[in-house]
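Here the structure is laid out as structure tokens; the discussion comes afterwards.
All protein chains but one are shown in place.
Going by the order they are written in, the chains are A and B; count residues from 1 in each one.
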Amino acid sequence: MQNNVKNKSKISEVLGRLAGQQIFIPIAALLLLAIFNLIMDPSFYTVTLGHNNAGDPVLSGYLITILDYGSELAILAIGMTLVTAATGGQDISVGAAIAISGSVILRVLCGTDSRPDTLQAPIIVAFLISCVVAMLFGAFNGALVAYFKIQPMVATLILFTAGRSIAAWINNNELPIVSDKTFTYFGGFIPGIPIPTPFFIAAACMIVTALVLKFTNLRLYTQAVGINESSSRLNGLNPQFIKFLTFVILGLCVAVAGLIKVSRLSSINYSVIAKDIEMDAILAVALGGNALSGGKFNMTASILGAYVIQFLTTTLYKFNVQSDALSAYKAVVVILLVVLSAPIVREKCSALWKKIKGTHAKEVA
Amino acid sequence: MKEKAVLEMKNIHKSFPGVKALQAVDFTLCEGEIHALMGENGAGKSTLIKVLTGVYGKDEGQIFLKGHDKEAVIKSPQDAQRLGISTVYQEITLCPNLSVAENMYIGRTKGAVQNWKKMNADADKILKSLDIPAKAGQQLSSCSIAIQQMVAIARAVDMDCKVLILDEPTSSLDEQEVQKLFGLMRDLRSRGVGIIFVTHFLEQVYEVCDKITVLRDGQLVGEYEIKELPRVKLVAKMLGKELDDMAEIRDAELEYKEDTSVPVLEAQGLVSDAGIKPFDFYIKKGEVNGFTGLLGSGRSECVRAIFGADKLTGGTIKKDGKPVKINKPLDAMKNGIAYLPEDRKMDGIVGDLSVRDNIILAAQVLKGFFKPFTKAEANKFADEYIRLLDIKTASADTPIKSLSGGNQQKVILARWLLTHPEYLILDEPTRGIDVGTKVDIQKLVLELASKGMSITFISSETDEMLRTCSRLIVMRDRKVVGELSGEDLTQNKIMGTIAGGEKE
Partner (left out) sequence: MAASKKSSETNKGLRGRLNNMTNTNLLLLITIIVFFAMYIAAIVFQGKGFLKPQTFLNILNANAALIIASCGMSIVMITGGIDISVGGVAALVSMCCAVYLDHHDGSVFGAIVIAVAIGLAFGLVQGFLVAYLDIQPFIVSVAGMFFARGMTTIVNTNPFNVVNEAFVKLKTTRVVVPGLGSVNKLGKYVDAYVEIGVVVAILLVIVLFCVLRWTKLGRNFYAVGGNKQSALMLGINVKRTKFLAHLLCSLLAGIGGFVYFMHVGSGSASHASGMEMNAIASSIIGGTMLSGGVGNIAGTLFGVLALSTIQNIVASAGLDQAWWTGITVAAMLCLFLLIQSVVIARRKKA
């Protein structure tokens, strides 16, 4: 009996320490979802090896779907985390920017003909051009925020409005279709490898990010600027440039996500592509336990958060929730998260907690 | 309650976590008097005023007002307004986007609909009676700061106040505007209003005030008639030194020696957009000098200009005799200058970051974006300085904001020492920290200087400066008014220079 109590206290101690960690939030959310699915329908977890139309081996199942479709989100979460950390605001134009970069890729690949039989340019060239374009749009957002001091969300509202229109304009409102098979590899499967390619792209992005964070001072600089701009300036940093830089980096992430998105369809639908993805990206950052008001960030937690969001989306799909209705559920999650992390609510909660603890301690005594 | 007293505060206590801001402070204000509330920064003046105006609740004590038998209950600025206590703050607390008349009446009219005609007419009448050159319909932001300040006073006056608090209203006014304000104050005094006047400018106190109450370290030093307290005595009271024990013997080693070598840093006609008069400055190798003067005299602005923290609008800087350009802090850092800012919380610490990150920040920025310190290096630096400066922290990973003020200051100091500067500027490094740490920092300053570092040391506590500096630059009203070294470095002499000539 006594032993049991001891064990219990040890477990609670470990749990307590874990709960203090930022990454606890997405892990807890993930576990919650996993258990929910396990109870409702264990078949959620089955993964089968089958063959696709081309006769190549592919893995399928809900878990694979999560890994597959969570990729774009995870990539975006990387950039969004940096923007959030440095500026204390979010970029709501990522969906529109993905439409633009996707449109650019198709435009370069297809040339003037909207349905060419052969590629008009190597895929790598198309991708690099789209990277430059996406980074330019990121720079536009960044300039408005950093140098004109417009609130991030309002500044990015401009691109949010115009982005999909610009994307349509790039291709003259036509819907180019790429017939080359290799182009589908980025959003599908590479022959012979049963794991979806987007997962590898996301993994590559994560590795690059990890290396950048390790071998540059990006983390220190963005955090310092986000926490105390005035102090950062007195320590020789250039806060405006760093804010600007985070938006450009986000632009790069957008280009990669755009490649995956258009590769999935081999085409584009300007008004639907990456719809509402800005919401998911912001949610991923929030779910990762990062303060939306900027400052310290945990990249791993953000990326994990992205996959949790995809887990939630997939679960909702499984229960036949329509794609247009998804946003309502997610909005509720967002509101819950921001309410729980609001300083006023936290203060009240910790006061309440102390009270409960106090009475508990008295009882024990 | 005393006769003629409009306000009596008795035995006021107020503490914040870790600080006793007010201890058993009494304060009495009579009708028709201008009463100066004096004290160094952190002495508790603003806390006392905030308690009186309901911004803070008091821990203990009573407040009595004329015409009320019972103790006055003041829980919010609105309560204070209702009881006839009006405040004009240092920063204008009006809305710049509204008209003058609206600013005078908003927040205190009854009924849902504003009668504009009447309001404008009333406002014009008051402005006229107080001789304020503004029109009721004018947008506030189109008035000069002085007029805005007066509009704030007009608002207070019209509320039929019995107690008017002026919290450093003159810091942004020029001489003419100040005279106008004083005229207004005298006028109000003759109408029987009790005025509490907080200012850093000694001349102004002697010009308009009737009485002085001095606070120090949250405690009451005393209440004096203006005639009984000459300037030098007032400065002594504020600093907590009796004139007699000021003849301190200084360390022989620190004697200022004539030195003809090229200064490590030399500035000429330096002026920044922070509103200081152009000044010249130099510092030699291994020298410790200091800027002294009351708070608001411009000492911080001077060093900020040297470091490039404020935008320079004129002047030249020479490093080791060669001219250098300092446009931003990074330029200064590259020239071996380090600056520990006055406002630790706003400009110093990066609150959520760990002690380690805070220590390596400046050195890291100097080293470059693509060359981060390895974890081992960072740990080594952090541990080294935590040990060297005896920083009390649970670990190097602890967020700096959870450290005590003194330890935070040591972390910032460590940050700059890690950059191995040739010239270190310390702006109020000892403010708000415990005595032990103060002594540590002073010792460290002397030690660093003996190793050849040039240091500028600024402190509100003159004895600290005397113990560390071999040359003092004295400032008053944003102007350099004197330089003391050698035999002249005594409390009496410093205070005399700070106070300036007595006005007849």
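Heads up, the rule we're going with is that a contact is a pair of C-beta atoms (placed from the backbone, for glycine too) under 8 Å apart; a residue touches a chain by one contact, two chains touch by 3 or more.
Since the model is a prediction, treat every value here as computed from it, not as a measurement.
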| item | value |
| --- | --- |
| Selected from A:Leu49, A:Val154 or A:Ala204 as touching the chain missing from the view | A:Val154 |
| Contact residue for the chain not shown (choose from B:Gln81, B:Thr213 or B:Thr468) | B:Gln81 |
| Contacting the left-out chain in the complete assembly, out of A:Cys110, A:Cys131, A:Ala146 or A:Ile166 | A:Ile166 |
| Touch list for chain A against the chain that is not drawn | 89-90, 92, 144, 148-151, 153-155, 157-162, 164-166, 168-169, 173, 270, 276, 279, 282, 292-293, 322, 324-332, 334-335, 338-339, 342-345 |
| Hidden partner chain, residues of chain B it touches | 77-78, 81, 87, 89, 92-99, 102-103, 106-109, 111-114, 116, 139, 141-142 |
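Keep in mind that, in the parts below, only the chains that are shown with their structure count from here on.
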| item | value |
| --- | --- |
| Centre-to-centre distance between chain B and chain A (centres being mean Cα positions), rounded to whole Å | 46 |
| Interfacial residue positions of chain A with respect to chain B in the complex | 214-218, 220-221, 223-224, 227-228, 230-238, 295-296 |
| Of all residues in chain B, those that touch chain A in their complex | 307, 309, 328-330, 333, 339, 341, 346-353, 357, 361-362, 364-366, 368-370, 372, 415 |
